[in-house]
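Notes follow the structure.
All protein chains of the complex are present and in place, except for one that has been dropped.
Showing chain A:
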Amino acid sequence: MSLTLYDKIWSAHVVANEEPGVDLLYIDRQLLHEVSSPQAFEILREKGIQPRRPEAQLGLADHAVPTRHRDRPIADPLARAQVDRHAANCFAFGIRYLELEDVRQGIVHVVGPEQGFTLPGMTLVCGDSHTATQGAFGALAFGIGASEVGCVLATQTLRQRKAKRMRVTIDGKLGPHVSAKDLILAIVGRLGAAGATGHAIEYAGSTVRGLSMEARMTLCNMSIEAGSRTGLIAPDDICFEYLSGRPMAPAGSLWDAALADWRALASDDEATFDSEIAIDATALEPQVSWGTSPDQVTGIGGAVPEPTNARARAALDYMGLVAGTPLDRVAIDHVFIGSCTNGRIEDLRAAAAILAGRTIADGVQAIVVPGSGLVKRQAEREGLDTIFRAAGFEWRDAGCSLCVAMNDDRLQPGERCASTSNRNFEGRQGIGARTHLMSPAMAAAAAVTGRLSDVRRLAC
């Protein structure tokens, strides 16, 4: 029988069949961050049990951490208590924890791959909906709630209903300054916020094969914005090269054995999918969101659309936008470059390439928050921090920051932000704040002009 990549990873992890379509699935690894873990550790305490495999877990703090003054204790007492509690829980239960001072600390979905904790063919979970990011390695990676985090700590398993399979095939060459972020925004726009609910998406096609691992992670990251918990890409030489030599990746003869196994991780030629979408990358222009849901998105050459339903009207009202306004006339107050969508080294390079020799517009506040301490260090080696600073950006420490506004990075009501993050929900970057999602290069262009702008005009 012909199988998809998803079927193969799934069936390699079935512990027991529970009922038709529902299996008890073995979970190989779990990442633990400070927000979704405290209540999960309480489950262990209530039951008086230990984690089944502490070595299969990795803990760190990212959501609540400040991105400035890391040498001082966290000022917000609630955030400090949350981070301290997470560290203490990891310590008490024998789980490896990356301290805030550790250069490897960062956003879970950046750190997992960077450390080689995330490997092809494995099942990996985190109490975080953007876990799908890590499906870029051909891992079955998905987000879960805190109760399930506790279940994985205690049993290393989860009951799951098998999803339907969707393939998104992307072909054609991306134009200059058009990136994986533009692709995924366009895909989410086309599918709708619930278009892939109940499905596991596999991204395929020549465009995907040509993407770096960083770009593939950007693509898989926003699968949840189309409703899917899982985004998958078959691992190939680009993937293996990225993983080779990573601290937690196998080495020596184990690497050879793993590689032989991983090479079989692809959907069979004859495999069928429950739904198929084809995307032509050639004609794609840079994308910008205009509403309060990530599927409310259009090309930068377009205008704020005429609302066709109550949802769109409410979105325009919240965003303070008038239908028919060309998008590149919309002025912005803030720029945020970072997050698990676009906080990796290539993202910083793409933004810096636009910013070199330029400065940000008067009145605009702009920050760069690298996805991890290692991304930050690499960027500094390449001199990117100097470019950002010279342009007028603040250069911060790693964390989620303005993607979720749980730390002290927060916008004021009515402020408008060009953001490389993944959600433009009401209040996501602060109460009443307005978010436009875009790529790092587009965010850099917006910083320079002070309004949403087509980076391709600026660049030439």
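The criterion applied here is as follows: a contact is a pair of C-beta atoms (placed from the backbone, for glycine too) under 8 Å apart; a residue touches a chain by one contact, two chains touch by 3 or more; residues count from 1.
What we mean here is this: contacts and distances are computed from a predicted model.
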item	value
Omitted chain, identified by the protein name its UniProt record gives, among "ABC transporter permease", "Electron transfer flavoprotein subunit beta", "3-isopropylmalate dehydratase small subunit" or "Multisubunit potassium/proton antiporter, PhaD subunit"	"3-isopropylmalate dehydratase small subunit"
Hidden-chain contact residue, picked from the options A:I300, A:I337, A:L355 or A:V404	A:V404
Of A:V35, A:I233 or A:I345, the residue in touch with the unshown chain	A:V35
Of A:T67, A:Q105 or A:Q156, the one touching the omitted chain in the full complex	A:Q156
Hidden partner chain, touching residue among A:T4, A:T67, A:Q105 or A:S129	A:S129
Residue touching the undisplayed chain, where the options are A:K8, A:R396 or A:R428	A:R428
Chain A residues that touch the omitted chain in the full complex	15-16, 18-19, 22, 24, 26, 28, 35-36, 38-39, 42-43, 47, 52-56, 63-64, 76, 78-79, 81-82, 85, 119, 121-122, 127-129, 143-148, 150-151, 154-157, 159, 161, 193-194, 197-198, 224, 227, 229, 248, 250, 254-255, 257-258, 261, 293, 310-311, 314, 404-406, 413, 423, 425-428, 431
